[in-house]
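With one protein chain held back, the other chains of the complex are shown just where they sit.
Let's look at chain A:
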Amino acid sequence: MTMNVSKGLDACRDAAQGDDFDLAAATAVLGALPVAVIVLDHRGALCFANASAQRLAGVIHSDIRQGLQRLVDHPPQSDVADAEHAPRDCEDRFDCATEGGRALGVIRQWRVSGDDGKVSVTVRPARNEAAPDAMQASTPTSTLDGKSANEQQSLIHAEKLATVGQLAAGMAHEINNPICYVQSNLGTLRDYLNKLFGILELSDQLVRDREMTPEQRLDALDMRKQAADYQMIAEDLPALLEESREGVERIRQIVQNLRDFSRLDPTESFRLFDVHRAIETTLDIVRSLGGGRIRFATYFQQLPLIECNPTELNQVLMNILVNATQAIDDDGAIEIHTELSGDHIGIRISDNGCGMDEATRLHIFEPFFTTKEVGKGTGLGLSISYGIIQKHGGRITVESEIGKGTTFVITLPLRQANHGTEATS
(Lines give C-alpha, C1' and ligand atoms only; values in the text may rest on other atoms or scores of the structure.)
Protein backbone atom coordinates (compact mmCIF):
# COMPACT_ATOMS: atom_id res chain seq x y z
CA MET A 1 0.00 0.00 0.00
CA THR A 2 2.75 2.44 0.94
CA MET A 3 4.46 1.54 -2.29
CA ASN A 4 1.38 2.57 -4.20
CA VAL A 5 1.01 5.79 -2.32
CA SER A 6 4.64 6.75 -2.87
CA LYS A 7 4.20 5.99 -6.54
CA GLY A 8 1.28 8.34 -6.54
CA LEU A 9 3.37 10.97 -4.79
CA ASP A 10 6.06 10.57 -7.42
CA ALA A 11 3.50 11.24 -10.10
CA CYS A 12 2.33 14.21 -8.08
CA ARG A 13 5.84 15.62 -7.79
CA ASP A 14 6.49 15.09 -11.49
CA ALA A 15 3.33 16.94 -12.26
CA ALA A 16 4.21 19.76 -9.89
CA GLN A 17 7.27 20.51 -12.03
CA GLY A 18 4.94 21.21 -14.95
CA ASP A 19 2.77 24.25 -15.18
CA ASP A 20 -0.25 22.62 -13.67
CA PHE A 21 -1.34 19.44 -12.07
CA ASP A 22 -2.60 17.44 -15.00
CA LEU A 23 -5.30 14.82 -15.28
CA ALA A 24 -2.92 11.88 -15.66
CA ALA A 25 -1.15 12.72 -12.40
CA ALA A 26 -4.45 13.18 -10.60
CA THR A 27 -5.64 9.84 -11.86
CA ALA A 28 -2.41 8.20 -10.68
CA VAL A 29 -2.81 9.67 -7.19
CA LEU A 30 -6.44 8.62 -6.93
CA GLY A 31 -5.56 5.18 -8.26
CA ALA A 32 -2.99 4.69 -5.52
CA LEU A 33 -5.37 5.63 -2.71
CA PRO A 34 -6.46 2.80 -0.40
CA VAL A 35 -9.86 4.48 -0.31
CA ALA A 36 -12.48 3.80 -2.90
CA VAL A 37 -13.28 7.02 -4.73
CA ILE A 38 -16.11 7.39 -7.14
CA VAL A 39 -16.70 10.67 -8.93
CA LEU A 40 -20.20 11.50 -10.05
CA ASP A 41 -21.29 14.45 -12.07
CA HIS A 42 -23.93 16.82 -10.76
CA ARG A 43 -26.74 14.62 -12.07
CA GLY A 44 -25.38 11.60 -10.28
CA ALA A 45 -23.98 9.85 -13.34
CA LEU A 46 -20.70 7.98 -12.99
CA CYS A 47 -17.62 9.86 -14.17
CA PHE A 48 -14.67 8.13 -12.62
CA ALA A 49 -13.81 5.33 -10.23
CA ASN A 50 -10.35 4.61 -8.88
CA ALA A 51 -8.77 1.18 -8.63
CA SER A 52 -10.01 0.57 -5.06
CA ALA A 53 -13.56 1.45 -6.05
CA GLN A 54 -13.33 -0.90 -9.01
CA ARG A 55 -12.05 -3.68 -6.72
CA LEU A 56 -14.96 -3.05 -4.39
CA ALA A 57 -17.39 -3.03 -7.30
CA GLY A 58 -15.89 -6.27 -8.55
CA VAL A 59 -16.78 -7.94 -5.25
CA ILE A 60 -20.38 -6.79 -5.55
CA HIS A 61 -20.99 -7.59 -9.19
CA SER A 62 -19.09 -9.44 -11.92
CA ASP A 63 -19.62 -6.48 -14.22
CA ILE A 64 -17.59 -3.59 -12.82
CA ARG A 65 -19.84 -0.91 -14.27
CA GLN A 66 -22.96 -2.45 -12.77
CA GLY A 67 -21.13 -3.00 -9.49
CA LEU A 68 -20.21 0.68 -9.39
CA GLN A 69 -23.76 1.68 -10.19
CA ARG A 70 -24.98 -0.45 -7.31
CA LEU A 71 -22.42 1.12 -4.98
CA VAL A 72 -23.75 4.53 -5.89
CA ASP A 73 -27.43 3.58 -5.68
CA HIS A 74 -27.22 1.39 -2.55
CA PRO A 75 -23.96 2.00 -0.71
CA PRO A 76 -22.86 -0.78 1.66
CA GLN A 77 -24.33 -0.53 5.16
CA SER A 78 -22.04 1.66 7.22
CA ASP A 79 -21.03 1.16 10.81
CA VAL A 80 -23.73 2.14 13.35
CA ALA A 81 -21.21 4.23 15.25
CA ASP A 82 -20.52 6.02 12.03
CA ALA A 83 -24.17 6.99 11.65
CA GLU A 84 -23.58 10.63 10.84
CA HIS A 85 -21.64 9.54 7.79
CA ALA A 86 -24.44 7.22 6.67
CA PRO A 87 -25.05 7.36 2.94
CA ARG A 88 -27.34 10.09 1.84
CA ASP A 89 -30.05 9.41 -0.64
CA CYS A 90 -30.24 10.75 -4.13
CA GLU A 91 -31.97 13.98 -3.18
CA ASP A 92 -29.20 14.91 -0.78
CA ARG A 93 -26.65 14.22 -3.37
CA PHE A 94 -28.38 16.42 -5.88
CA ASP A 95 -28.64 19.28 -3.39
CA CYS A 96 -24.98 18.98 -2.75
CA ALA A 97 -24.29 19.02 -6.39
CA THR A 98 -25.99 22.31 -7.10
CA GLU A 99 -24.87 24.05 -3.93
CA GLY A 100 -24.50 27.79 -4.27
CA GLY A 101 -26.39 27.86 -7.54
CA ARG A 102 -23.43 26.35 -9.34
CA ALA A 103 -23.12 22.98 -10.92
CA LEU A 104 -20.77 20.73 -8.99
CA GLY A 105 -19.46 17.22 -9.11
CA VAL A 106 -19.83 14.80 -6.23
CA ILE A 107 -17.19 12.61 -4.69
CA ARG A 108 -18.26 9.56 -2.81
CA GLN A 109 -15.79 7.63 -0.67
CA TRP A 110 -15.86 4.36 1.13
CA ARG A 111 -13.24 3.05 3.47
CA VAL A 112 -13.18 -0.66 4.01
CA SER A 113 -12.40 -1.06 7.71
CA GLY A 114 -11.41 -4.40 9.16
CA ASP A 115 -12.23 -7.90 8.09
CA ASP A 116 -16.00 -7.63 8.46
CA GLY A 117 -16.06 -5.36 5.46
CA LYS A 118 -17.80 -2.39 7.05
CA VAL A 119 -17.34 0.84 5.23
CA SER A 120 -17.79 4.47 5.90
CA VAL A 121 -19.24 6.70 3.27
CA THR A 122 -18.49 10.33 2.69
CA VAL A 123 -20.11 12.48 0.07
CA ARG A 124 -18.26 15.60 -0.92
CA PRO A 125 -19.07 18.17 -3.52
CA ALA A 126 -16.17 19.08 -5.77
CA ARG A 127 -15.98 22.07 -8.01
CA ASN A 128 -14.74 21.54 -11.51
CA GLU A 129 -12.83 24.79 -11.95
CA ALA A 130 -11.48 23.79 -15.34
CA ALA A 131 -14.82 23.82 -17.06
CA PRO A 132 -17.49 25.65 -15.10
CA ASP A 133 -19.42 26.52 -18.26
CA ALA A 134 -19.61 22.98 -19.41
CA MET A 135 -20.91 21.90 -16.03
CA GLN A 136 -23.56 24.53 -16.08
CA ALA A 137 -24.66 23.41 -19.48
CA SER A 138 -25.60 20.14 -17.78
CA THR A 139 -23.72 18.09 -20.31
CA PRO A 140 -22.26 14.72 -19.53
CA THR A 141 -19.44 15.58 -21.92
CA SER A 142 -17.82 17.56 -19.15
CA THR A 143 -14.99 15.07 -18.80
CA LEU A 144 -14.17 15.60 -22.45
CA ASP A 145 -14.28 19.35 -22.06
CA GLY A 146 -11.94 18.99 -19.14
CA LYS A 147 -9.23 17.74 -21.44
CA SER A 148 -6.85 20.02 -23.25
CA ALA A 149 -7.74 21.08 -26.76
CA ASN A 150 -5.04 18.81 -28.19
CA GLU A 151 -6.17 15.78 -26.29
CA GLN A 152 -9.75 16.39 -27.25
CA GLN A 153 -8.82 16.80 -30.90
CA SER A 154 -6.99 13.50 -31.02
CA LEU A 155 -9.82 11.78 -29.17
CA ILE A 156 -12.31 13.08 -31.69
CA HIS A 157 -10.10 11.97 -34.53
CA ALA A 158 -9.67 8.52 -33.02
CA GLU A 159 -13.43 8.18 -32.80
CA LYS A 160 -13.75 9.29 -36.40
CA LEU A 161 -11.26 6.67 -37.55
CA ALA A 162 -13.02 4.01 -35.49
CA THR A 163 -16.21 4.82 -37.41
CA VAL A 164 -14.31 4.49 -40.66
CA GLY A 165 -13.11 1.10 -39.47
CA GLN A 166 -16.69 -0.02 -39.00
CA LEU A 167 -17.43 1.14 -42.50
CA ALA A 168 -14.44 -0.58 -44.05
CA ALA A 169 -16.12 -3.85 -44.98
CA GLY A 170 -19.00 -2.19 -46.76
CA MET A 171 -16.60 0.24 -48.34
CA ALA A 172 -14.43 -2.57 -49.69
CA HIS A 173 -17.48 -4.10 -51.34
CA GLU A 174 -18.47 -0.76 -52.78
CA ILE A 175 -15.03 -0.17 -54.27
CA ASN A 176 -14.63 -3.78 -55.37
CA ASN A 177 -17.55 -3.76 -57.77
CA PRO A 178 -16.31 -0.96 -60.03
CA ILE A 179 -12.78 -2.38 -59.88
CA CYS A 180 -14.21 -5.69 -61.07
CA TYR A 181 -15.73 -4.42 -64.22
CA VAL A 182 -13.16 -1.76 -65.02
CA GLN A 183 -10.41 -4.36 -64.80
CA SER A 184 -12.34 -6.86 -66.88
CA ASN A 185 -13.29 -4.21 -69.42
CA LEU A 186 -9.62 -3.31 -69.83
CA GLY A 187 -8.93 -6.94 -70.70
CA THR A 188 -11.71 -6.85 -73.26
CA LEU A 189 -10.39 -3.57 -74.60
CA ARG A 190 -6.98 -5.12 -75.20
CA ASP A 191 -8.66 -7.97 -77.06
CA TYR A 192 -10.68 -5.53 -79.19
CA LEU A 193 -7.58 -3.48 -79.96
CA ASN A 194 -5.64 -6.56 -81.08
CA LYS A 195 -8.42 -7.36 -83.50
CA LEU A 196 -8.66 -3.79 -84.75
CA PHE A 197 -4.89 -3.59 -85.28
CA GLY A 198 -5.12 -6.88 -87.17
CA ILE A 199 -7.63 -5.29 -89.55
CA LEU A 200 -5.47 -2.19 -89.83
CA GLU A 201 -2.39 -4.20 -90.71
CA LEU A 202 -4.28 -6.17 -93.30
CA SER A 203 -5.65 -3.04 -94.95
CA ASP A 204 -2.11 -1.68 -94.97
CA GLN A 205 -0.87 -4.75 -96.80
CA LEU A 206 -3.80 -4.67 -99.19
CA VAL A 207 -3.17 -1.08 -100.14
CA ARG A 208 0.45 -1.87 -100.97
CA ASP A 209 -0.47 -4.99 -102.94
CA ARG A 210 -0.47 -3.82 -106.60
CA GLU A 211 -1.60 -7.08 -108.10
CA MET A 212 -5.06 -7.10 -106.50
CA THR A 213 -8.14 -5.53 -108.01
CA PRO A 214 -10.14 -3.14 -105.84
CA GLU A 215 -12.92 -5.74 -105.53
CA GLN A 216 -10.47 -8.36 -104.29
CA ARG A 217 -9.13 -5.96 -101.74
CA LEU A 218 -12.59 -5.12 -100.46
CA ASP A 219 -13.54 -8.77 -100.27
CA ALA A 220 -10.41 -9.64 -98.31
CA LEU A 221 -10.96 -6.76 -95.93
CA ASP A 222 -14.63 -7.62 -95.41
CA MET A 223 -13.76 -11.22 -94.65
CA ARG A 224 -11.22 -10.17 -92.10
CA LYS A 225 -13.66 -7.70 -90.53
CA GLN A 226 -16.29 -10.36 -90.23
CA ALA A 227 -13.85 -12.82 -88.68
CA ALA A 228 -12.81 -10.19 -86.11
CA ASP A 229 -16.40 -9.21 -85.21
CA TYR A 230 -15.69 -5.69 -86.38
CA GLN A 231 -19.35 -4.65 -86.30
CA MET A 232 -19.81 -5.83 -82.71
CA ILE A 233 -16.60 -4.15 -81.55
CA ALA A 234 -17.54 -0.85 -83.20
CA GLU A 235 -20.89 -0.90 -81.40
CA ASP A 236 -19.60 -2.04 -78.03
CA LEU A 237 -16.46 0.06 -77.73
CA PRO A 238 -18.11 3.39 -76.78
CA ALA A 239 -20.28 1.67 -74.15
CA LEU A 240 -17.27 -0.17 -72.74
CA LEU A 241 -15.29 3.04 -72.38
CA GLU A 242 -18.19 4.95 -70.86
CA GLU A 243 -18.93 2.24 -68.30
CA SER A 244 -15.29 2.01 -67.32
CA ARG A 245 -14.99 5.76 -66.98
CA GLU A 246 -18.09 5.76 -64.79
CA GLY A 247 -16.59 2.96 -62.68
CA VAL A 248 -13.39 4.90 -62.04
CA GLU A 249 -15.48 7.96 -61.22
CA ARG A 250 -17.38 5.92 -58.65
CA ILE A 251 -14.17 4.80 -56.98
CA ARG A 252 -12.90 8.37 -57.00
CA GLN A 253 -16.13 9.53 -55.35
CA ILE A 254 -15.91 6.92 -52.60
CA VAL A 255 -12.29 7.78 -51.85
CA GLN A 256 -13.13 11.48 -51.91
CA ASN A 257 -15.99 10.96 -49.42
CA LEU A 258 -13.75 8.95 -47.18
CA ARG A 259 -11.06 11.61 -47.25
CA ASP A 260 -13.56 14.38 -46.59
CA PHE A 261 -14.77 12.47 -43.63
CA SER A 262 -11.51 11.41 -42.05
CA ARG A 263 -9.75 14.72 -42.59
CA LEU A 264 -8.22 16.13 -39.46
CA ASP A 265 -8.46 19.85 -39.81
CA PRO A 266 -8.64 21.70 -36.53
CA THR A 267 -8.18 25.01 -38.28
CA GLU A 268 -11.32 24.62 -40.33
CA SER A 269 -13.68 27.24 -39.11
CA PHE A 270 -17.34 27.96 -39.39
CA ARG A 271 -18.55 28.77 -42.84
CA LEU A 272 -21.80 28.85 -44.76
CA PHE A 273 -22.62 25.34 -45.85
CA ASP A 274 -25.43 23.37 -47.43
CA VAL A 275 -26.80 20.92 -44.85
CA HIS A 276 -28.33 18.78 -47.57
CA ARG A 277 -24.94 18.32 -49.18
CA ALA A 278 -23.54 17.16 -45.84
CA ILE A 279 -26.41 14.69 -45.50
CA GLU A 280 -25.97 13.37 -49.06
CA THR A 281 -22.22 12.89 -48.71
CA THR A 282 -22.63 11.06 -45.44
CA LEU A 283 -25.44 8.93 -46.84
CA ASP A 284 -23.17 7.91 -49.73
CA ILE A 285 -20.71 6.46 -47.26
CA VAL A 286 -23.30 4.91 -44.96
CA ARG A 287 -25.26 3.30 -47.81
CA SER A 288 -22.41 0.91 -48.40
CA LEU A 289 -22.67 -0.22 -44.79
CA GLY A 290 -26.36 -1.02 -45.21
CA GLY A 291 -25.41 -3.42 -47.99
CA GLY A 292 -28.61 -2.55 -49.82
CA ARG A 293 -30.88 -4.03 -47.17
CA ILE A 294 -31.78 -0.61 -45.76
CA ARG A 295 -34.00 1.87 -47.58
CA PHE A 296 -32.93 5.47 -47.17
CA ALA A 297 -35.49 8.20 -47.73
CA THR A 298 -34.80 11.90 -47.57
CA TYR A 299 -37.49 14.54 -47.23
CA PHE A 300 -35.77 17.87 -47.73
CA GLN A 301 -37.38 21.24 -47.32
CA GLN A 302 -35.88 24.28 -48.99
CA LEU A 303 -33.12 25.38 -46.62
CA PRO A 304 -30.77 28.33 -46.65
CA LEU A 305 -27.05 27.76 -46.14
CA ILE A 306 -26.24 27.61 -42.46
CA GLU A 307 -23.13 28.68 -40.66
CA CYS A 308 -21.40 25.57 -39.40
CA ASN A 309 -18.23 23.54 -39.39
CA PRO A 310 -18.91 21.09 -42.25
CA THR A 311 -16.44 18.41 -41.17
CA GLU A 312 -17.90 18.34 -37.69
CA LEU A 313 -21.44 18.32 -38.97
CA ASN A 314 -20.57 15.36 -41.21
CA GLN A 315 -19.22 13.54 -38.21
CA VAL A 316 -22.41 14.05 -36.21
CA LEU A 317 -24.53 12.78 -39.10
CA MET A 318 -22.19 9.85 -39.62
CA ASN A 319 -22.32 8.80 -35.96
CA ILE A 320 -26.09 8.88 -35.85
CA LEU A 321 -26.52 7.15 -39.20
CA VAL A 322 -24.02 4.39 -38.42
CA ASN A 323 -25.82 3.70 -35.15
CA ALA A 324 -29.12 3.66 -37.02
CA THR A 325 -27.88 1.09 -39.55
CA GLN A 326 -26.55 -1.04 -36.72
CA ALA A 327 -29.89 -0.88 -34.90
CA ILE A 328 -31.58 -2.43 -37.92
CA ASP A 329 -31.36 -6.22 -38.05
CA ASP A 330 -33.31 -7.21 -41.12
CA ASP A 331 -34.34 -4.86 -43.83
CA GLY A 332 -35.44 -1.56 -42.47
CA ALA A 333 -35.74 2.07 -43.35
CA ILE A 334 -34.00 5.26 -42.34
CA GLU A 335 -35.75 8.54 -42.95
CA ILE A 336 -34.20 11.97 -42.86
CA HIS A 337 -36.40 15.04 -42.68
CA THR A 338 -35.16 18.60 -42.75
CA GLU A 339 -37.16 21.71 -42.03
CA LEU A 340 -36.75 25.41 -41.47
CA SER A 341 -38.38 27.00 -38.45
CA GLY A 342 -37.59 30.64 -37.80
CA ASP A 343 -33.88 31.16 -37.31
CA HIS A 344 -33.23 27.44 -36.80
CA ILE A 345 -33.13 24.39 -38.99
CA GLY A 346 -34.17 20.95 -37.85
CA ILE A 347 -32.75 17.60 -38.98
CA ARG A 348 -34.77 14.59 -37.99
CA ILE A 349 -33.21 11.15 -38.45
CA SER A 350 -35.49 8.18 -37.75
CA ASP A 351 -34.86 4.46 -38.02
CA ASN A 352 -37.26 1.59 -37.48
CA GLY A 353 -34.61 -0.54 -35.78
CA CYS A 354 -34.49 -2.19 -32.38
CA GLY A 355 -34.78 1.02 -30.33
CA MET A 356 -33.53 1.27 -26.76
CA ASP A 357 -34.89 1.31 -23.26
CA GLU A 358 -35.15 4.34 -21.01
CA ALA A 359 -32.03 3.44 -19.01
CA THR A 360 -29.90 3.27 -22.17
CA ARG A 361 -31.46 6.39 -23.62
CA LEU A 362 -30.47 8.40 -20.54
CA HIS A 363 -26.80 7.50 -20.95
CA ILE A 364 -26.21 7.58 -24.69
CA PHE A 365 -24.58 11.01 -24.72
CA GLU A 366 -22.14 10.08 -21.96
CA PRO A 367 -18.55 9.51 -22.97
CA PHE A 368 -17.47 5.86 -23.12
CA PHE A 369 -21.03 4.64 -22.73
CA THR A 370 -21.61 1.92 -25.31
CA THR A 371 -23.92 -1.01 -25.82
CA LYS A 372 -21.70 -2.42 -28.53
CA GLU A 373 -19.29 -5.29 -28.05
CA VAL A 374 -15.73 -4.60 -27.02
CA GLY A 375 -13.83 -3.32 -30.02
CA LYS A 376 -16.97 -2.44 -31.97
CA GLY A 377 -17.51 1.00 -30.55
CA THR A 378 -15.54 3.51 -28.55
CA GLY A 379 -18.58 4.87 -26.72
CA LEU A 380 -17.51 8.33 -27.81
CA GLY A 381 -19.50 8.85 -30.99
CA LEU A 382 -22.63 10.37 -29.53
CA SER A 383 -20.89 12.27 -26.76
CA ILE A 384 -18.68 13.90 -29.38
CA SER A 385 -21.74 14.59 -31.51
CA TYR A 386 -23.37 16.18 -28.48
CA GLY A 387 -20.32 18.36 -27.94
CA ILE A 388 -20.24 19.42 -31.57
CA ILE A 389 -23.91 20.38 -31.66
CA GLN A 390 -23.49 22.19 -28.36
CA LYS A 391 -20.58 24.10 -29.84
CA HIS A 392 -22.79 25.09 -32.75
CA GLY A 393 -25.33 26.49 -30.29
CA GLY A 394 -27.80 23.80 -31.26
CA ARG A 395 -29.62 20.99 -29.55
CA ILE A 396 -29.69 17.26 -30.04
CA THR A 397 -32.46 15.15 -28.58
CA VAL A 398 -33.50 11.54 -28.88
CA GLU A 399 -36.74 9.61 -28.70
CA SER A 400 -36.77 5.86 -28.74
CA GLU A 401 -39.06 2.94 -28.19
CA ILE A 402 -37.95 -0.66 -27.96
CA GLY A 403 -38.85 -2.56 -31.11
CA LYS A 404 -40.16 0.56 -32.82
CA GLY A 405 -37.03 2.54 -33.54
CA THR A 406 -35.14 5.66 -32.62
CA THR A 407 -35.39 9.26 -33.72
CA PHE A 408 -32.68 11.86 -33.31
CA VAL A 409 -33.61 15.49 -33.72
CA ILE A 410 -30.89 18.06 -34.28
CA THR A 411 -31.66 21.76 -34.29
CA LEU A 412 -29.04 24.22 -35.45
CA PRO A 413 -29.15 28.00 -35.63
CA LEU A 414 -28.75 29.56 -39.06
CA ARG A 415 -26.02 31.92 -37.82
CA GLN A 416 -23.41 31.58 -35.12
CA ALA A 417 -23.45 34.31 -32.50
CA ASN A 418 -19.68 34.27 -31.93
CA HIS A 419 -18.49 33.65 -35.44
CA GLY A 420 -20.97 35.80 -37.32
CA THR A 421 -18.47 38.34 -38.63
CA GLU A 422 -15.98 35.91 -40.13
CA ALA A 423 -18.55 33.98 -42.10
CA THR A 424 -17.91 34.05 -45.80
CA SER A 425 -19.00 31.54 -48.34
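Everything that follows uses one rule, which is that contacts are C-beta pairs under 8 Å (C-beta built on N, C-alpha and C of every residue); 3 or more make two chains touch, one makes a residue touch a chain; residues count from 1.
Here is the rule we use: contacts and distances are computed from a predicted model.
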Chain not displayed: protein name in its UniProt record ("Peroxiredoxin family protein", "Response regulator", "Glutathione transport system permease protein GsiC" or "ABC transporter ATP-binding protein"): "Response regulator"
Candidate in contact with the missing chain, chosen from A:Gln66, A:Gln183, A:Gln216 or A:Gln301: A:Gln183
Residue of A:Leu30, A:Leu56, A:Met171 or A:Leu240 in touch with the missing chain, whole complex considered: A:Leu240
Interface with the unshown chain - residue positions in chain A: 169, 172-173, 176-181, 183-185, 187-188, 191, 232, 236, 239-240, 243, 246-247, 291-293
